[in-house]
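One structure is given here, and the rest of the page talks about it.
The complex appears here minus one protein chain, its other protein chains still in place.
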């Protein structure tokens, strides 16, 4: 690694340092090592991957709009990272389990998480929107890196049980600096855990460029921990699919963990609360815009003889319907009942909390029923 | 790394995988890369290194005996690790600063820590035995790995101040699994901190073999964090000296951190409270006994024409005197005065603690003065 | 006097501390180029450089541990923890190192760290962004714990914390960052009230109401509301949670005979527990009733739409006041 491997912003993105099967211009690159892993992916399959990506991009934009309109408290947009998320999640089986952070809406989409389920937590209506066991996907994790250990433990258990299921830990470039992620690599290697560490290097951790977290491509972290590392073009859905399949295959055969660095880019703000203009340039955006994951796949489909106008039209319709559904779903999310604030703290009866709950119920009961329903407790009685 | 790189116990010790300048048999191996770094180390200098090692081995044995005799509460013997500690510490300047764990008595020896200073904490007489600023050495750290971050921060500060001083973080093979050590590597690389990570891989973390912590030689951890890693024969004082000089030189020139793995062996128990028979074999001990750091240096000195019998005799005398001093020193360590239990919690006055202190003073005062002096508070009054 | 928001007052205090002592360094995630997610360090990197206002890798233990090393070297690190709920990865370094190193080294090594923590709820945030972890630190020997509640205090206290040779957990009431107040930027630190001393922010005779941070404002509002009801409340802004200024609290309780404590943190083992226990020990014979605590529930911080059913507010505080006065209240008729 020399300084010249860095671009102007100190980002580690030299394209020829990673697995790439589709160039930004939409050409299919031959790759003897990786092509066999996606030999089954024909034009129809590529079309389906495009559909996934286009729909989640639309849903993401819709959710951002919903936040701007006050329907959501916060939204962390994924725009730009569709290929990384779809390519990896579409490699999974139902009995696998994914542990993500907060930005993996496209992974949730692949795991069958529904619109209301997806938005619940960002609306602030409940502490989570879905049952992890229904989708083989943990609820979002906000503590950076913590989920890497959860994925590792889950995988250890799956192996001990004699299954060939695997887990995937999704985390960001910033997360690689947290002790938890490094300890996860240690445990996974030590126990040959069937886990895939899927790092979306989107170049930024809020305002911090990846160069502050590491002077080395993150995939190189893997070797020292005793596992293979794959650096893949995270804006190339096919390359990501191949890399993830390789890693999952190894995991299922008892070969242990793999670390994948998907080099991608967050096109939007960190969250709707962020102002990226304070820390990055328009040039950088333009540069990355040219590497868009959707554009290149559409171009490739065109060269394969697919009627891309027709495809785009169909998908635009479908995405529009999905977005409308999302918009409709948000208002169906019930506002929580006051006393549910005490639910699920414990799985078993707890004398202390029962008493506190009882006291609060008595407190709420002091207020006029109508007032309470209309405006909650505050200001009701006085 | 293939399974055959591991010996029977799963330990990562293939000798030809590391820098070695003196073979276990005492032959000087030519090494074009490393020889220039120790070109100044003539027979006299080697004799001094031998003297250091022989004396600390004797002191270590004496301290172990003192513990067995009840003069110390606990002692973590260093036997076997003399070359790793002396070779590295003798590369340092006075204005460097070392942050160790609990077993680095030979480092303390090199830093001029005196016998009473050394034993105080193990006798349980005070929370530390020396002033870190007098010896450029932090007091022992028991929380595994924590000091790696301290060394990194200190080095960042030294660089910001424009000095060319460096710090060394000493830690064990087990410590490499802790988040703190990995985060220290991240910070050190990010800030080009002039710090040397000196890992003594003594094959065991209490009862756990190093193979449980890592499937890779630990020095390989370095690359993924963006720093050079050197794997050195930790039982070869000259190779260790060379490696540490290389690392310190890089640090002083602004080249940032280096990770050194010194492959060595703990010949004794983890601490005097440990029973290593429960987890390791006599064969392993024999095997490592043949790689003893002292024997090989003595053999080399012999081939260099040094009167090794005379040397041994002189050093035995000197070591005997040092041991006697140590034994004498232990009883000079004052028992702490009861009320000092409150000293140094805060640097500034603290109303809460002052009150608690006052209450305890009144409590102690209830007891008959003579009783209190003889037996402390307990049982005095009733 | 300048009118500043609490956030800007902190910024001004930090700027003055950086200017006064070049061993002061600020460290944290996003504090440099971005100026912090709350912009508390806005402009400081540009003014003092990247070695004084340091964007760090994303690792709280790393920040805390390197700050310890910097302190070893004579620096006075001021660490920002981005949100309250992110302090726990650094907990070991705080509890086992920062808090203990002065003791461990028998006074040779000073740990003059300031650990800034935007804390508390009421901003409709996601999980881990609204916590009140102060009791963990108040229980940790070797640390000092303070909380500011208004711009004037924020400006002075942050400088006092940085000047202190002891490590200070500095809690900032994030939902009050935008509250404005008068700040005297010319005043000398030497003349300022020490951060260990509490403030009586409203005088009263019937009930002593003790709080800190964001709830100080709520408590004052409660005192005004109660006054209309004929109840005179003395409001004390604790400012220092460890050690507590019991002289001020006791003097008040001895007059009023009644104590209400309110904080956002859960009740079980919260700062209010120590206060209630200590005040009971110190002035049992003056108490007309058991001290009452009005706190967050003992639950993980709830989702945004439920936080108003978790956080003490004006009504809940007044209910607590009714309780301590033996007036009709939510628990009337319930056996305690």
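We call the chains A, B and C, going by the order they appear; numbering starts again at 1 in every chain.
Keep in mind that, in the parts below, a residue touches a chain if its C-beta (ideal position, glycine included) is under 8 Å from a C-beta of that chain, and two chains touch if they have at least 3 such contacts.
Keep in mind that what you see is a predicted model, and the values were worked out from it rather than measured.
K.L.:
Which of A:92, A:118, A:186 or A:205 sits in contact with the chain that's absent?
P.N.:
A:186
K.L.:
Which listed residue (A:155, A:168 or A:246) would be found touching the missing chain in the intact complex?
P.N.:
Result: among the candidates, A:155 touches the missing chain.
K.L.:
May I ask you to list the residues on subunit B that touch the chain which is not drawn?
P.N.:
73-74, 102, 121-127, 142-144, 174-175, 177-180, 205-208, 212-213, 273, 278-279, 335-336, 338-342, 345, 352-353, 356-357, 359-360, 362-363, 365-366, 376-382
K.L.:
Touching the hidden chain in the full complex, which residues of subunit C are there? Just list them.
P.N.:
61, 85, 88-89, 91-92, 95-96, 99-100, 103-104, 127-128, 135-136, 138-139, 141-142, 242, 265-266, 268-274, 276-278, 280-284, 287, 289-293, 297-300, 336
K.L.:
List the residues of subunit A that touch the chain left out of this view.
P.N.:
97, 99, 126-128, 131-133, 138-139, 143, 146, 148-158, 160-161, 167, 179-180, 183-184, 186-187, 190, 343-348, 350-353
We adopt the following convention: only the chains that are shown with their structure count from here on.
K.L.:
Of the other chains, whose C-alpha centre is the longest way from the centre of subunit B?
P.N.:
The chain lying farthest from subunit B is A.
K.L.:
In whole angstrom, what separates the CA-based centres of subunit A and subunit C?
P.N.:
Between these chains, centre-to-centre, one finds 35 Å.
K.L.:
Hey, how far is the Cα centre of subunit B from the one of subunit C, in Å?
P.N.:
41
K.L.:
Any chance you could list the residues of subunit C touching two or more other chains?
P.N.:
Answer for subunit C, listing residues that touch two or more other chains: 56-57, 59, 61-62, 89.
K.L.:
Residues of subunit A touching 2+ other chains?
P.N.:
If we look for residues of subunit A contacting two or more partner chains, we find 177-180, 212-213.
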